[in-house]
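Of the protein chains in this complex, one is absent; all others appear in place.
Just so it is clear, A and B label the chains in written order, and each chain counts residues from 1 on its own.
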Amino acid sequence: MLTYTIRRLLMLIPVLFGMTFVVFFIIRAIPGDPAQVILGQQATKEAVAQLTEKLGLNDPWYVQFFHYVKGLLSGDLGESLRSSAPIKDEIWPYLAATLELSLVAMFIAIFIGVNAGIISAWFQNSWFDYVAMILALIGISIPVFWLGLMEQWAFSLELGWLPSTGRENVRDPVEVVTNLYLIDTLIAGRFDQFGEVIRHLILPSLALATIPMAIIARITRSSMLEVMRSDYIRTARAKGMRMFFVVYKHSLKNAVIPVLTVIGLQVGLLLGGAILTETIFGWPGIGRYIYEAIGFRDYPVIQSGILIIATIFILINLIVDLLYVAIDPRIKYN
Amino acid sequence: MTKPILQVENVKKYFPITGGILGKKIGDMKAVDGVSFHVNEGETLGIVGESGCGKSTTGRMLLRLIEPTEGTILFDNRDLRALPKKEMRKVRRHIQMIFQDPYASLNPRHTVEKILEEPLIVHGIGNEAERKKKVSDMLEVVGLTSYHARRYPHQFSGGQRQRIGIARALMTNPKLIIADEPVSALDVSIQSQVLNLLKDLQKEFQLTYIFIAHDLGVVRHISDRVGVMYKGRMVELADAEKIYQNPLHPYTQQLLAAVPIPDPEYYQADEQAAIQFGTLPSKYVIDDSWMNIDSERDDLIEVAPGHFVACRLK
Partner (left out) sequence: MPVLAKRENETNELQLEEAVSPWREGWKTFKKNKVALVGSGIVLFFIIIAILAPLLAPYGINEQQLSIRNNPPSSEHWFGTDDFGRDIFSRVIYGARISLWVGLVSVAGSVIIGCFLGIIAGFYGRWIDTVISRIFDIMLAFPSILLAIAVVAVLGPSLQNALIAIAIINIPNFGRLIRSKVLSVKQEEYIMAARAVGMSDGRILFHHVLPNSLAPIIVQATLAIATAIIEAAALGFLGMGAQPPQAEWGKMLADSRQYIIQAPWTVLFPGIAIMLTVLGFNLMGDGLRDALDPKMKS
């Protein structure tokens, strides 16, 4: 197991390197001169040339790439062209916002998805099963940005129950410690604001959770059905074990593998969907950070932002892979 | 004495074993470790051994379906290993193969007609009408009817499928057929039918067979000579009767002792009467320590005319 983990980590190195390379070149291929963009259309030629030189954009690409990778290895993500601040310092609040949103969404998706799947499987062909599966089918087909818009329209603009944008009550902010506002409000002991943060989270996280929830519910149901039909569950039931134990002890443990796969895959969708959800709900997350940076030709921000998202994504998938091996003795790791 | 159609000299196949964090090569799996034999025109050479002894790998190497690591294969005095890929493909017209599993060796998405016609197309034999004619003729030859040509493999029984596999091997009029456990996947009741078919076909088309099996009983039924393989090596090679009447190598003796007796009551009186163990001429000695530990092995020596045993001079 340890050898396998080490080997998988070593295998990440070429992928990470390749990713850096790809991102570096995509960014360089975006049309437009960043110096010109920063200084505006009225800037003199001299000023543009000076800034280009200062940014190191005159160096051959491999020199630029070398400097970039060298910086990355020492934990330096570069400087934002727009704000001149080190990205390392600037990015965390955005990243934390996205993490908070994604984690809550994933939690909702898993909790509702798995339970709906189990109940559907147990009461197969009941009205609950039909309704749940039709909703799941619609769920996997719904565009997340449209769902977000409709939620926003119904629950905040029409009914006025929930706030439509932002993360907190901006008129009465809480001191920022971790940038995860759920934690920050608790640290500050501000339970009123904690409630506010939750109210702000509900709509975007529900929108973001819909697709993964639908997929998890479908997968849980079908793998539960498969497990429930297997001989050893039939034996357990024949031995007179109570339904609760049969389901939760035997079936769930075996249904967890396919669900795990989906969760691993959904993280990508979630991070991608976060960009759209953040746009709609004015959520100051990393998706919006990158998206705005594209408009400003802020190369270093786009570059490092994409790289960070991709790194998180592959690390999560690695963890999922390792969990498989840990959970399922049948999966061999070579 | 007939002339040899195939001569195999010291053929080896090593598969690399990998391990460790970087997946480096840490050793060799010696699937076939220096096998030599020849096959005469029109005869049947049986190759027996337990599963994993390298007999199937040997069969596949003869067609270079698996590339040998080392050794020479002469077919009609042409060195097959020296041939470029394209030439090798042409040679396969003359050497065909019958596979063990009639369920897996036929493409499930092709009709029988397409399966049988394909070798002809590949080797550019005949025009379309001639090919179709040959397909229906060959179906008759192996005991099916031309009516079956439009069916798919899954619509046939195991025995029928193996007949299709045999028909496919015969389509290009090959000289040599390598039959890799052609009956082991079949019911015992069907086995003899298929074996008899193979025998009849051999007479009719002057075929040479290499017949690979793990079952000495089946091999005895069809072979002129028999080679016994163990752990990637040939341990004994002789006329079929000599192998069964006068087995010299301890492994061959073990193998024969394990053959089930058709009518146990008949033999109950004298259990060992069925198997006669021969004795090696006294100037030879067999070192069989390699059967358990990995030590130096002996080459085949002709201890009696036509009887080869892995042993050494005293």
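Note that a residue touches a chain if its C-beta (ideal position, glycine included) is under 8 Å from a C-beta of that chain, and two chains touch if they have at least 3 such contacts.
All values derive from a computational prediction rather than experimental measurement.
S.K.: Which is it among B:Met61, B:Val142, B:Val183 or B:Leu255 that touches the chain not included here?
M.R.: Answering carefully, the residue with contact to the hidden chain is B:Val142.
S.K.: Could you tell me which of A:Leu72, A:Leu103, A:Ile142 or A:Ile202 touches the chain that is not displayed?
M.R.: Reading the full complex, the residue touching the unseen chain is A:Ile142.
S.K.: For chain A, which residues lie in contact with the unshown chain of the complex?
M.R.: Contacting residues on chain A, toward the hidden partner: 14-15, 18-19, 22-23, 26-27, 29-31, 137-138, 140-146, 149-150, 152-153, 157-158, 219, 222-223, 258, 268-269, 271-273, 275-276, 279-280, 287, 290-291, 294, 302, 306, 309-310, 313-314.
S.K.: Would you write out the residues of chain B that touch the absent chain, in ascending order?
M.R.: Per the touch rule, chain B residues meeting the hidden chain are 60, 63, 65, 89-93, 96-97, 99-101, 104-109, 111, 118-119, 122-123, 137-138, 140-145, 147-148, 150-152, 154-157, 159-160, 163, 165, 168, 172, 193, 196-197, 200-201, 204.
Going forward, only the chains that are shown with their structure count from here on.
S.K.: Averaging only over C-alpha atoms, locate the centres of chain A and chain B and give their separation in whole Å.
M.R.: 58
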